[in-house]
Structures are given as structure tokens and as C-alpha cells.
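Worksheet: one structure, shown below.
With one protein chain held back, the other chains of the complex are shown just where they sit.
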Amino acid sequence: MRFFRHLLRLLREFGLFAWHNKAWWIIPIVIMLLLLSGLIFVGQSAAPFIYTFF
Amino acid sequence: MKSPESNSSVRDVVWPWDHAPTAVSGRPLWQRVLIQMCVMGAIAGLFFLFDKPGMTYFIGGLAVIFLLLAILAPLAYGRKEAWLRRFAIWVGSALTHLLLLPFYWICFVPARLILSVRRIDPMAREFPAPTDTCWHAHSSRQGKDTYKRQYS
Partner (left out) sequence: MKILGISAFYHDSAAALVIDGEIVAAAQEERFTRIKHDAAFPSQAVRYVLAEAGLSGNDLDAVAFYEKPLTKFHRILQTHFSVAPRGWRSFVMAMPLWLKQKLWIPMEIEAALESCGATREIPLYFPEHHESHAASAFYPSPFERAAILTLDGVGEWATTTIGHGQGNDVKILEEMRFPHSLGLLYSAFTYFCGFKVNSGEYKLMGLAPYGEPRYTETIYEHLIDLKSDGSFVLNMEYFEYLSELTMTGAGFERLFGGPARTAESELTQREMDLARSIQEVTEEVVLRMARHAHQRTGESALCLAGGVALNCVSNGRLLREGPFDTLWIQPAAGDAGGAVGAALCMWHTLNDAPRSADGIHDSMSGAYLGPEFSDSDIEQFLQAKGYPATQMTGAEWADEIARRVDEQQVVGLCHGRMEFGPRALGNRSIIGDARSPQMQSVMNLKIKYRESFRPFAPSCLVERVSDYFELDEPSPYMLLVAQVRPDRCVAPDESASLRDRIHQVRSDVPAITHVDYSARIQTVDRTTNPAYYEILKALEKRTGEGILINTSFNVRGEPIVCTPEDAYRCFMRTEMDALVLGSFILDKSQQPEWDEKDDWRNDFQLD
């Protein structure tokens, strides 16, 4: 239940982000990634220290 | 020097040295073995239902070996579990690559091509900079509600 509540919040925020920044492209990408995320595996518990992707 | 009063709630949170050690998380061995036997039994049963006696015997035999290992050499059983865990991590990692790599190529590579054709660089990498200054005006806030957002 908690997960779905937060999922809805996340989707809503991405929608508002796209609206405010006129970055509609982000919607399909996020939806696709969230769909994939069910099957994705997190190999590390924390980010490596370098790098700007984390 | 003056000693502080004992703040038991801080001590309990930060330094519970005299508390009984909390049980190591995870199931006891017998439960782990039982679960594995149930799973392997179910798989063997499925093969039996679909008329695959070879696989039924193979899975069943493997289950018996694991059971004997757990009873006779629990340490070796633990090592087998650790090995299986590593294997599962490898499979998970491979699956992640299998899903994300095609996505990256389908989605990001064409986008890069489009940006290149349109001569748009979101990273503004032109060097040397074409302007006299590289400072950008910061967009100012419009109300307290903007802080409730996870985006700007």
C-alpha cells in the first residue's frame, strides 16, 4: 500500500516536472525505467565514490 | 571537567554495549533447508506432472544430496548457500545488463543523434567559452510550496 502511494506521488511529481520544465520526453523514459525496475538488481548498497551519476 | 548527566536514550541508541546482542538476522538452518526442500520438491513434482521422469529424478536426487549435506555437514551446506548466493547475484547482474543495455541503445543513442543533428549540447561543452562570463542567473523561488517539490 505504502509503495503504491509513493509510486503515485512519484509519477505525479514527474508529470509536474515535465509540465514546469517542458521536458515531456522524461515521461516515457521514466515509465519504461520504472517498469524495468521490477526486474533490475541492485548490486551495491551504496554509490561508488567518484562520479557524478550518483 | 564536568561530567554530563547520563542520557540513557542516547546511550541506548548509540552505545548499547551492555544489551544482549541482537539475534543475527536470517532464518535458522532447519527453516532454510525446509524451504529449499519444498521448492525443489515442487519443481520435481511439476516435472513429474509433465511426464519428465529424468528431470524429476535429477531434481529429487539433488534435493536428497542437499538434505544429507545439511544434516551431516552443516558447514558445507552453508558454503553451498554462499556459492548459490554469488551465482544469484551474477544472474541478477546479467539480467540488469540484459534489460538496461538495449534500453540505453534504443533510447539514448537515437536521442544523442537527434541532439547532434540539431547542434544542441545540454552539457554546454564549447571550449573556450563563447561568452565573457560563465555565471548564470539563478532562477528565484516563487513561494514556500516550491520546497515541497522534488524538482525545481
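In order of appearance the chains are A and B, and numbering begins at 1 in each one.
In the analysis below, contacts are C-beta pairs under 8 Å (C-beta built on N, C-alpha and C of every residue); 3 or more make two chains touch, one makes a residue touch a chain.
The shown structure was predicted, so the numbers you read here are calculated from the model rather than taken from an experiment.
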- Which of B:Leu46, B:Leu62, B:Ala88 or B:Leu115 contacts the chain that the document leaves out: B:Leu115
- Query: Which one, B:Leu72, B:Val117 or B:Ala137, makes contact with the chain that was left out?
  - Reply: B:Ala137
- Message: To test your reading of the contact rule: which positions on subunit B touch the chain that is missing from view?
- Response: 1, 3-7, 9-15, 17-18, 96-97, 100-101, 104-105, 108-109, 111-112, 115, 121-129, 132-138, 140, 144, 147-152
- Note on the structure: Hidden partner sits against subunit A at residues 2-3, 6, 9-10, 13-14, 17, 21, 23, 26, 29, 33-34, 36-37, 40-54
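In this text, only the chains that are shown with their structure count from here on.
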- Task: State, to the nearest whole Å, the distance from the C-alpha centre of subunit A to the C-alpha centre of subunit B.
- Result: 16
- Message: Please output the residues of subunit A touching subunit B within their complex, sorted ascending.
- Response: 13, 16-17, 20-21, 25, 29, 32-33, 36, 39-41, 43
- Mind pulling up the subunit B residues that touch subunit A in the complex? 89, 92-93, 95-96, 99-100, 103, 107, 111, 149-151
